[in-house]
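As you look at this complex, bear in mind that one protein chain is not there, while each of the others sits in place.
The block that comes next holds subunit A.
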Amino acid sequence: MERLCASADVPEGEVFQVDLGDGRVLAVYRVDGQVYATDDLCTHGDASLAEGEIENGEIVCPYHMGKFDIRTGEATGAPCSIALRTYSVVERDEAIHLI
């Protein structure tokens, strides 16, 4: 397990950027109490999804308003068409960890 961030870094309905320092940059989300993680970089442009807004379980990219399903990474709104990579995460001892 690899610690990503503190639980408090990701309030309900928010997204938080975690830079692991080895080239991997993740976006960590909390939706309906559950935590999720995907790649932070939008598959369409150069945008950080952690700077986007969460709407109905989807992350809306701040550059072109494309959308991804936070749970599955599926591209659900144009111009995005390539799925995001998702990561399994678990919340334990007030921190969020990569499994």
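Rule of thumb we're sticking to: a residue touches a chain if its C-beta (ideal position, glycine included) is under 8 Å from a C-beta of that chain, and two chains touch if they have at least 3 such contacts; residues count from 1.
Following the convention adopted for this analysis, contacts and distances are computed from a predicted model.
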Quiz prompt | Candidate names "(2Fe-2S)-binding protein", "Multisubunit sodium/proton antiporter MrpA subunit", "Benzoyl-CoA reductase subunit A" or "Aromatic ring-hydroxylating dioxygenase subunit alpha"; UniProt protein name, chain not shown | solution = "Aromatic ring-hydroxylating dioxygenase subunit alpha"
Quiz prompt | Those residues of subunit A which, in the complete complex, touch the missing chain | solution = 45-48, 51-53, 62-65, 79
